[in-house]
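Shown here: the complex without one of its protein chains, the others still in place.
Take a look at chain A:
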Amino acid sequence: MADLKLTDVAKAYGNVKVLEHINLDVTKGELIVFVGPSGCGKSTLLRMIAGLEKITAGTLEIDGQVVNDVPPSQRGIAMVFQSYALYPHMTVRDNMAFSLKIAKKSKDEINERVENAARILQLDPYLDRLPKALSGGQRQRVAIGRAIVRDPKVYLFDEPLSNLDAALRVATRIEIAQLKEQMPDSTMVYVTHDQIEAMTLADRIVVLAGGGISQVGSPLELYEKPENEFVAQFIGSPAMNLLSGKIVETGERTVIRMDGGGTAVSHYPSTESDKGAEVKVGVRPEDFAVAEGADYLFEGKVDIVEALGEVTLLYFKTPDTSMEDMEKGDAAVIAKLQGVHQNLRGREVRLSADPARVHLFRNGRSLLYR
């Protein structure tokens, strides 16, 4: 039974289409993460599920019931906002109890539920404080507590960690993961622009881009088998390198002659008709190694070296990279080598990659998915 089902959902503001053809099945107990660049509509989609934005077309089902026109409070959802959205004039206890009071629950029930949520989130000592007397992390826990007391079918998180500092963000991320484990039956939808959050928390990730879903899959699926160039470059940091080449050998394995010299071998299968096709060869920075034999995939002059101890990042200047591209951090080829590599700056270096980790894209789409 799908707990949350979106069928051909679309959103438009006047003539401007923000989202189109969103089809998604979220099963009960799943934690699904929406990621995408800013402006891709991920928050809008979440707000549509919450009922804060009208759905222009398509249907939204929660627990098998179409809820397009059901008011937010009756959809069985609870939302945690980026800015916490705590009621500043109410104590922590009243903040959490507000929805229950509105629903006219009995005093005993309210107390029991609030105290239960406080226990789960370790908020007991703060119940009678005002939000302004709490730290950012505590405030976010209160916001989560406010969701828990409602015992919703679906939890919605709208970038809940963005307002926290780096250390707290990691701690709270782990808390959310633990919370999910304590409540295995609750479905959670989580919006973030941070791919680390997405990779660590998600059962499945939905990558949104250009008004639609780019790919849905488990974190490692997205990493290992990206469906298109966008997902390939969006997941993983630094982004995957994309180099142009032409297919020269097809079959179980594909051999590509690179435009910049060199030869790439990929485990992606190809058919006879692909021969001669222009493709993009995708290699993640961490999959590059310094070529030892005569075969190499890429050759270039090292422009910048960033030694981080654990790894060394090499930035290559390719003939078609302008200074501007370098500054933006794209188009330059980046290699992430394990350990320390010294005295590489300014030298010509040849790189190769394991064929199992070489991705091929034709017209933006992966050769694996066609």
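Keep this in mind: contacts are C-beta pairs under 8 Å (C-beta built on N, C-alpha and C of every residue); 3 or more make two chains touch, one makes a residue touch a chain; residues count from 1.
In the analysis below, contacts and distances are computed from a predicted model.
Visitor: For the complex's missing chain, which UniProt name, "Lactose transport system permease protein LacF", "Sigma-70 family RNA polymerase sigma factor", "Imidazole glycerol phosphate synthase subunit HisF" or "Anaerobic dimethyl sulfoxide reductase subunit A"?
Guide: Listed in its UniProt record, the absent chain's protein name reads "Lactose transport system permease protein LacF".
Visitor: Which listed residue, A:Leu4, A:Leu19, A:Ile32 or A:Ile77, touches the chain dropped from view?
Guide: A:Ile77
Visitor: For the chain not shown, which residue from A:Arg146, A:Arg204, A:Lys336 or A:His359 touches it across the whole complex?
Guide: Only one of A:Arg146, A:Arg204, A:Lys336 or A:His359 touches the chain omitted from view, namely A:Arg146.
Visitor: Which candidate, A:Ala85, A:Leu344 or A:Leu368, sits in contact with the chain we can't see?
Guide: A:Ala85
Visitor: If the hidden chain were put back, which of A:Ser99, A:Thr172 or A:Ser352 would touch it?
Guide: A:Ser99
Visitor: Which parts of chain A are in contact with the chain that was left out?
Guide: The list for chain A reads 50-52, 72-74, 77-79, 81-90, 98-99, 102-103, 146, 150.
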